[in-house]
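Every protein chain but one is kept in place in this view of the complex.
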Amino acid sequence: MKLKQSLIASAVLAAALGASYVQAAKVPEGVKLAAVQEIVKGGESEPATLDQQKLQGTPGSLRGRDLFEGLFNEDGDGNLIPGVATSYDANEDNTVYTFHLRDDAKWSNGDSVTAHDFVFAFQRLVDPKTAADYAWFAELPGMINATDIINGKKPATELGVEAADDYTFVVRLEKPNAYFPKMTIHNTLFPAPKKVIEKWGDDWTKQDHIVFNGAYVLDKWNVNEKMVLVRNPMYWNDKETVINKVTYLPIPDVSVEFKRYQAGEMDLTSYTGIPTNRYKQLMKDTPDEVHITPQLGTYYYLFNTTKAPFDDVRVRKALSYAIDRDIIVKYVKGTGELPAYGFTPDIVNGFNPIKPDYATWTQAERNEKAKELLAEAGFGPSNPLKFPLLYNTNDQHKKVAVAIASMWKKNIGVTATLENQEWKTYLDTRNTQNFSVARAGWIGDYNEASTFLQILTTTAGSNDGKYSNAEYDRLMNEASSMQDPSVNYAKAEDILINQDMGIAPIYTYITKRLVKPYVGGYMPNPEDNTYTRDQYIIAH
Amino acid sequence: MITTKDKVDVVEAFAEQVVEVEGRSLWQDARRRFFSNHAAVLSLIILGLIALISLFGPWLSQWNYDDIDWEALSDIATLGRPNIENGHYFGTDPLGRDIFVRTLQGGQISLMVGLMGSLVAIVIGTLYGATSGYLGGRVDSLMMRVLEILNSFPFMFFVIIMMTLFGRHIVLIFVAIGAISWLDMARIVRGQTLSLKNKEYIEAAHACGVSTTNIILRHIVPNVLGIVVVYATLLVPNMILLESFISFLGLGVQEPMTSWGALISEGAVNMEIAVWQLAWPLGFLVVTLFCFNFLGDGLRDALDPKDR
């Protein structure tokens, strides 16, 4: 319900206010701006590419939101606000969406951003020749023919998108989908400059060729050192943009990034920017610089359900119960993470997950129950359960694994031997079900519960534990074409955790960012979609 | 037959006389000189103590290397400080585990790794380098090109593949370290051998038909031992730190066990918050390293055949 309301609200808002309510730096009265409007931001790591359809991870989305603009943007509360589109209409059963584009949006070479650029971009996304990781993003809402095009059965031109005229863009879906407009804030659905890409092919992202339609353009890119963006004078709302220059520092290591921030060389860190060991001190010394917001992501442990004894729900439940999540979030992580008892984070739009039973018990009760279940499954002091716990090499994963292994030992007498592997070996081990219990994490791609629940359906590519429940699959399949799928989500979540404990949720990720007090207009939302064009530097 | 053997003996005796005017056994002599070097002897004693305390010290603590002190975990920066009362003599790590016991347990691993790496380097590196340099010509070319290939090969993949093939085992870490440690040593020894082999006594031995193996083992190797020992002691800290990289890849020491390399890299991150996490393991590494240096110098002086 929440989802529907907010969508209706934003659609109404968009229609009513039209172009007057747009994204821009809104400097409050009385705030004196700094003379130099330049900002240095943490850039996580290097993006794989600036080609928005070929995007792979958050570093690319982060820069993409400054360099390009899609149909809609998102404000600080996660509501839609107009981007290249000023408004949209949907038909009665939500299968045809018509987006009305503004006529003053331009590429940085002066060409207009038209509905043809969107048609081209969407077709490109599903075209096998593009080989986009996110091609499934067109399949998900059920764009007509998307699946067949990806499978090479139909040409990309058959996709259910159309430019009714230069400034009217129509998307047709195979089945009703209420949340499609929400998905347009994702970078993979940003426009692509048709003329430029047709001229240069795959080389269009070379610095000499690439064009942008966002508030900024690329000035300099020294890989692993920095990326510098400067203002795009062609941007339709350039007059309301304040910051002139954005520098992204691609620093994957949080302690290194923190030193740059301490040295005063960075104004805003990446979303992982607070080292665990600094949190307390920072909260004491500079609480106004610490920004913690819940993130749409869950850290969890995978059970290999194809392997005994993890095919036994009692064993899975026992292991999950015996994890003291309060200790994990308070002391092992210690930067404001939230304990997770279900898979879908509470903050997700349109769905309020009901807490599973064990969430309401005390830890002592959980341990008691866990011991009983283990004994029922045939494990006890005379026959102790022993298995390897897999994680990829990383200081944080190591800490969590050591603590949990220790809890299992102490609370229920289970021995987990830790096993770390470097990234790709770890992925390979997971993909081939060569593990017992493994660390995993999932960050939602869009603000809707299916981005989580979908990955544990039987055939999902990321379902490395091979959890499988026919009823769960049915509920999820049904949900994809429901007007209000939250009923099904609640049932699915209940089956997944309360009934089957298909995975062991541990904690909900957070965005933890340090922002200098003189940075104005920083508005984080659950998906961490922030835009430099909203921001400004206050005189300091 | 007999005459040849006689000839060999005569030449060897002659060669030894050239090297050792006084004709005493090289090893006997070396031992005497080594034990008169106070710094070296003291270092040996300290190293012995470190080894002993690494082995038996953990019994002095109420904590185990994998015990989490749940109380200290709630506030490492204050409760995790070094403290005699709660038994954390060296403080705790970020997870509330006792640094004293972990440093000693890590010492067992790291000392073994350091010694093994050096030993492999000394044996393989010296023999390989001496053979290559002495034989010269095509053999030298081939052996050196092989060395260049091994030197440039992406070591990371070697480790990853070893792990995939054999799984995780503590012995494999020695294989991995051994595989890399001798490469530079071989080049250094070869360089020394090149300039040694035109020395008169080597040429004389060769002219009289002393077997190649004997020339290398009895005349070349003793004369390069000095530099070999110095370089081997340099390798010790390198190997100890290399171990933490190999463990990173998943082959080496597995949590909750640890090593000095792992403790130091973990402590480096926390040095402003909890300096004891870095200071203790680093302190042990420093003392060990200096001891190895003095020991190396003592051995070098003792083994120098020219030094009378």
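Quick notes on this structure:
The first chain written gets the first letter, and so on, giving A and B; residue counts start at 1 in each chain.
Going forward, contacts are C-beta pairs under 8 Å (C-beta built on N, C-alpha and C of every residue); 3 or more make two chains touch, one makes a residue touch a chain.
Note that contacts and distances are computed from a predicted model.
Note on the omitted subunit: UniProt lists it as "Oligopeptide transport system permease protein", one of the names in "3-oxoacyl-[acyl-carrier-protein] synthase 2", "Dihydroorotate dehydrogenase B (NAD(+)), electron transfer subunit", "Oligopeptide transport system permease protein" or "Succinate--CoA ligase [ADP-forming] subunit beta". Of the options A:Q37, A:S112, A:Q433 or A:S462, the residue whose C-beta touches the omitted chain is A:S462. Contact with the omitted chain, checked across B:L95, B:A205 or B:L241, is made by B:L241. When the omitted chain is restored, the residue from B:I46, B:L79, B:I188 or B:L217 that touches it is B:I188.
Touching the omitted chain from subunit B are residues 39, 136-137, 140-141, 144-145, 148-149, 151-154, 156-158, 160-161, 164, 183-184, 187-188, 190-192, 194-195, 198, 226-227, 230-231, 233-234, 237-238, 241, 264-265, 268-269, 271-272, 278, 282, 285-286, 289-290, 293, 297, 300-301, 304, 306-307. Against the chain not displayed here, subunit A makes contact via residues 46, 48-51, 54, 56, 128-129, 131-133, 135-136, 139, 150-152, 205-206, 221-226, 249-253, 255-256, 259-260, 262-263, 265, 422-425, 427-429, 431, 440-441, 455, 460-464.
Here is the rule we go by: only the chains that are shown with their structure count from here on.
Every residue of subunit A that touches subunit B in the complex is listed here, in rising order: 255, 275-278, 280-281, 327, 330-332, 393, 395, 398-399, 401-403, 405-406, 417-422, 425-426.
By the touch rule above, subunit B contacts subunit A in their complex via residues 66-68, 70, 73-74, 76-77, 94-95, 97, 160, 163-164, 168, 247-250, 254-256, 266, 269-270, 273-274.
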